[in-house]
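A protein chain is absent from this complex, but the other protein chains hold their places.
The block that comes next holds subunit A.
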Amino acid sequence: MKLITAVVKPHRLDEIKEALQAFGVQGLTVTEASGYGRQRGHTEVYRGAEYTVDLVPKIRIEVLVEDDDAEQLIDVVVKAARTGKIGDGKVWSVPVETAVRVRTGERGPDAL
């Protein structure tokens, strides 16, 4: 199994969710995140005091998949997340040892 993690622009969430559903993904986890890459931050002004806000809001999406689906699924996420502008984010995968469905106790790929 693999864990696919995508940190992307918040407004792409719906596109990505639809693409994943179309691909057949059964479930995912979404977290609000903040961070920066090449995009860096932006400047805000309060009564003339300028603040550089480094961390920009992002969405982190996590999906568990079987090994064979991983590369294809990454492509699906990347395609749905892309706007072509700086700050589109990143997608990566890591191997996963175990997964358990809490309700039934199923283990491994059956738990996905």
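To be clear about the criterion, a contact is a pair of C-beta atoms (placed from the backbone, for glycine too) under 8 Å apart; a residue touches a chain by one contact, two chains touch by 3 or more; residues count from 1.
What we mean here is this: contacts and distances are computed from a predicted model.
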Protein name, per the UniProt record, of whichever chain is missing from view ("Ammonium transporter", "Autoinducer 2 import system permease protein LsrD", "Na(+)-translocating NADH-quinone reductase subunit C" or "histidine kinase"): "Ammonium transporter"
Identified contact with the non-displayed chain, of A:18, A:44 or A:66: A:44
For subunit A, residues in touch with the removed chain: 44-51, 53
